[in-house]
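Here the structure comes first, spelled out in structure tokens, and everything after it is commentary.
Complex shown without one protein chain; remaining protein chains in place.
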Amino acid sequence: MSIFDFLDLLGTAAFAISGALFAIKKRMDTFGVLIIGFVTAVGGGTLRDMLVGADRITWMNDLNYLYVIIAAVILAIVLRNKIGYLSKSLFLFDTIGLGIFTIIGTEIGLQNGFHALICIILGMITATFGGVIRDTLSNEMPLIFHKEIYATACIIGAGTYLILDKFQIDQSLIHILTTLMVIAVRLIAVKFKLQLPTFYSN
Amino acid sequence: MSIFDFLDLLGTAAFAISGALFAIKKRMDTFGVLIIGFVTAVGGGTLRDMLVGADRITWMNDLNYLYVIIAAVILAIVLRNKIGYLSKSLFLFDTIGLGIFTIIGTEIGLQNGFHALICIILGMITATFGGVIRDTLSNEMPLIFHKEIYATACIIGAGTYLILDKFQIDQSLIHILTTLMVIAVRLIAVKFKLQLPTFYSN
Partner (left out) sequence: MSIFDFLDLLGTAAFAISGALFAIKKRMDTFGVLIIGFVTAVGGGTLRDMLVGADRITWMNDLNYLYVIIAAVILAIVLRNKIGYLSKSLFLFDTIGLGIFTIIGTEIGLQNGFHALICIILGMITATFGGVIRDTLSNEMPLIFHKEIYATACIIGAGTYLILDKFQIDQSLIHILTTLMVIAVRLIAVKFKLQLPTFYSN
């Protein structure tokens, strides 16, 4: 297993944990917690696979995702009251996942011959739509529509990837730089409480 | 038409009726009642067909589903005030549908060469995600995430199917035993008010 595959599964686990904790807070039962953990982790990739017309949905073809998600959900249930101590690690893993998922979605777009703008959208969908489906199934307005610079980090990351991809740079280095860019944008946004503008007025 | 096909349509009708009654209670208009009846009945199968990359979505290729659903929704509208008397029959048909849909999803998974665990998930999605889509479109948190041992019955049923499938047993007998297992789990759960644990704590 390459480091990239390892980080992909780490991100999957982080997404599953955040989904499971969210479902616990919404007072769902074991099945609901498992499903919400699951869709948070694989929902974005599933939608991407459907949009590009992939022969196979990723998680249906590689059971490692399923195993990692089940283990992560059990971990979240067991540690639910102590998770506060882990919130910094979780935030880091989640942000790494955001970067890795953005890269995977962008690359799959390129492999399928889509225009750069569509690849950016696919990277963003892969990284963020698991959370959108989690919120929608939990009867909440998706967080990323009104609160955090989260999708923006993915869009900037996917753009970075596409620009670096034009040069003769080693693929691993592109992966590292893109992930660091996503992490940097998100950390800066959280640190300085940056938010996208809203336009509401009475 | 085989008995299995007949029970499939009976389950479809039961799902459509339960969806239509739900939509009536949510004060939807004729169109809303029809659509919610429709997605409750075919939503799980549609998602399954999309996930396995089927050439054709089942209900788009066989108009019997459409006819049965329209008839069932009209029936639900006409009998909406007397449906209390029918609730036991409806519960039975709905539970039969749960069993049949679980079997269909599991079998389609096997035919497409998926791992047993993925087949169980496909059986569960086929049987329960019509209801998840119904609840989400009606702006409610899906019932199966917090209330009933419903998906669990499907998972146990799909597992039963896969185990029986390993032996030299007649296919019809496997279908009957699997459906009886789903019905039994659900009846026992309702009878003894069994619920999956939740994990919420302040």
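Chains: A and B, in written order; residue numbering restarts at 1 for each.
The rule is short, and it goes like this: a contact is a pair of C-beta atoms (placed from the backbone, for glycine too) under 8 Å apart; a residue touches a chain by one contact, two chains touch by 3 or more.
Everything quoted here is computed from the prediction, not taken from an experiment.
Peer 1: Which residue among B:M50, B:L143 or B:L164 touches the omitted chain?
Peer 2: Considering all chains, including the one not shown, the answer is B:M50.
Peer 1: Just checking the interface: what residues of chain B touch the absent partner chain?
Peer 2: Touching the chain left out of view, chain B contributes residues 23-33, 35-36, 46, 50, 54-57, 60, 63, 66, 77, 80-81, 136-139.
Peer 1: Kindly note down the residues of chain A that lie in touch with the hidden chain.
Peer 2: 50-53, 114-115, 117-118, 132, 136, 139-142, 144-147, 151-152, 195-201
One rule holds in what follows: only the chains that are shown with their structure count from here on.
Peer 1: So what's the Cα centroid distance for chain A and chain B, whole Å?
Peer 2: 30
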